[in-house]
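Just one protein chain is left out here, and the rest sit where they should.
Let's turn to chain A:
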């Protein structure tokens, strides 16, 4: 009975899911210049908040696009040779440089066309649209971070 299996899983609750999760370094503390937690820039730290992912999908979703790209590039390298992923990555790098300043919304048109995202719709386009977000990033800090001054 597949429907009852789904019901059982949903009523386990988030608490029990948290208990089963393994502490991972992907969430790690934000180290500052001296290898210590940078309280001024990234706020107070808490080991529980940073080591444990709050949802089973959090890590896999954070790295999903990167893993997909890695897999596609390695497939392309095996099929067509090293030049194919190199050329594509060069084009991605060029397209990534023509954005607006970091705190403004850029359309990513060239990047989307290269990646093929202009022909598909997924949850990234429907939920949590960055253009509609209620909070804006702090302009000075974001530009400093992008230029590597932070």
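The rule is short, and it goes like this: a contact is a pair of C-beta atoms (placed from the backbone, for glycine too) under 8 Å apart; a residue touches a chain by one contact, two chains touch by 3 or more; residues count from 1.
We adopt the following convention: contacts and distances are computed from a predicted model.
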Which of "Glutaredoxin family protein", "Carboxypeptidase A1", "Dihydrolipoyl dehydrogenase" or "Proteasome subunit beta" matches, in UniProt, the chain that is not displayed: "Proteasome subunit beta"
Interface with the unshown chain - residue positions in chain A: 1-4, 6-7, 9-11, 13-15, 18, 30, 41-44, 49, 53-58, 60-61, 64, 102-103, 119-130, 133, 135, 137-138, 141-142, 145, 150
